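Here's the structure we're looking at; comments come further down.
Missing here: one protein chain of the complex. Every other protein chain is in place.
The block that comes next holds subunit A.
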Amino acid sequence: MSVLDLSIKELQEKLNNKDITVTEIVQAAYDRIKETDDDIQAFVTLNEEEALSQAKALDEEGIDENQFPLFGMPIGIKDNIVTKGLRTTCSSQILSNLDDPLYDATVMQKLNSAKAVNIGKLNMDEFAMGSSTENSSMKVTRNPWNTDFVPGGSSGGSAAAVAAGQVPFALGSDTGGSVRQPASYCGVVGMKPTYGRISRFGLVAFASSLDQIGPLTRTVEDNARILEVIAGQDEMDSTSANVDVPKYRDALTGDVKGLKIAVPKEYFGEGVDEEVQSSVRQALKVLEEQGAEWDEVSLPHSKYAVAAYYMIASSEASANLARFDGVRYGKRAENAEDMMDMFKKSRSEGFGEEVKRRIMLGTFALSSGYYDAYYKKAQQVRTLIKQDFDQIFEEYDVVLGPTAPTTAFKIGDQIDDPLTMYANDIMTIPVNLAGVPGISVPCGFHSENNLPIGLQIIGKHFDESTVYKVAHAYEQATDHHKQKPQLGGAK
């Protein structure tokens, strides 16, 4: 058994007992990456030298987990989170030469203050646009359960690295499902917290009203511990909320007696794989046996979520990505005739297919004469989707369903058809539109391909505690999270 299989709590106990050093933990991560990343392709940039010297310094200092709650914990970071002095590319060519970023994202400052160790930067769909990580301009990441399949996306590198045991913890970001869907495909735990729960300062913006950073881990408890560290208001992000951060792990009591679960019938409709449905119903039974109650409910505007999302997210993206112009940082095209030509050439050469498609869609939706018909309409539908959740949460504690309609698909299978690809996000997108928290936890394996299935638990605004409570109660009653992929073996 590798040290990388241990939880935060177990690692800290071992550090306290001097059974192990931070250097050994960090070295184990790099050894594992070297052993497996030719197959998985999760990392874009490694932070090896810096991380090992940091580990050495921590070993000299000695553990104080009360003051530094992630002391010596190795963590991987999605490559759209800005890391001072460590290349940050968003898996895009336009930022491929951004070798020396000038500041740390707020989450990085918080991880550093907690004395976590950044192992490196993880692959993603370019600028977080995609559901498979195939839209990366750097590499194609593979699902550790079967390397012919995608890991999901856009935080595919983060999910794959955790599933492959390269790092026990990673950060991703979730705009329409980009933490939860890859967590589901890779059989790990992925949390998208409430909008405003975590500062977005230093998260390269895709769709500012939807983006949220989230942790990916093997267990619910580790996930809760990381959120405790990175959550909270930040004066650098005016949309971060002034709401106290509870000690989320205190919610992990296992007691779900009398808890009320809403099960939306729209999440068990056409296109949702039969076995995915039955695994989720099985999970519901497990929670019922522990005393939770559930009812079937309706979230009637669910079917409009994907269309509204693509208008809103693309519109916001077209504005956010205007900053990449070849002037201050990033790549500039050669041989431009004048300023305008330089902008156009730099952007056309620097952005990939999907990114350009969404910039085009967003620019169209915001352009004169179309704004009301497309962008405003989508925002009005967003209100209806949010109201669906508001109503349900008047009566229920959580909403439960599948994370994704299917298990992971094969590499190359969906990349050419944007609309098919977008349909993967049908049960994750409403959560971002409503701004509520949602988690994906493993709830079984598909009998046809032996790939993981994810259970999604959605909560009220700022009630991550209840979401974690339910996820943890379910996790403790099952052993799906203990399964590990046989890398290179189980094909």
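Methods note: a residue touches a chain if its C-beta (ideal position, glycine included) is under 8 Å from a C-beta of that chain, and two chains touch if they have at least 3 such contacts; residues count from 1.
Everything that follows uses one rule, which is that contacts and distances are computed from a predicted model.
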(request) Among "Transport permease protein", "Protocatechuate 3,4-dioxygenase subunit alpha", "Putative dimethyl sulfoxide reductase chain YnfF" or "Aspartyl/glutamyl-tRNA(Asn/Gln) amidotransferase subunit C", go ahead and choose the protein name stored in UniProt for the chain not displayed. (result) "Aspartyl/glutamyl-tRNA(Asn/Gln) amidotransferase subunit C"
(message) I'm checking contacts with the chain that's been left out. Which of A:Ser113, A:Gln380 or A:Asn450 qualifies?
(response) A:Gln380
(request) Check each of A:Ser7, A:Thr363 or A:Gln391 against the chain that is not shown and name the one that touches it. (result) A:Thr363
(message) Just to verify: which one of A:Lys139, A:Arg281 or A:Lys345 makes contact with the chain not shown?
(response) A:Lys345
(message) If the hidden chain were put back, which residues of subunit A would touch it?
(response) 97-103, 195-196, 209, 235, 238-239, 241, 301, 303-304, 307-308, 310-311, 318, 322, 325-332, 336-345, 347-348, 351, 356-357, 359-361, 363-364, 367, 374, 376-384, 386, 418-419, 433-435, 461
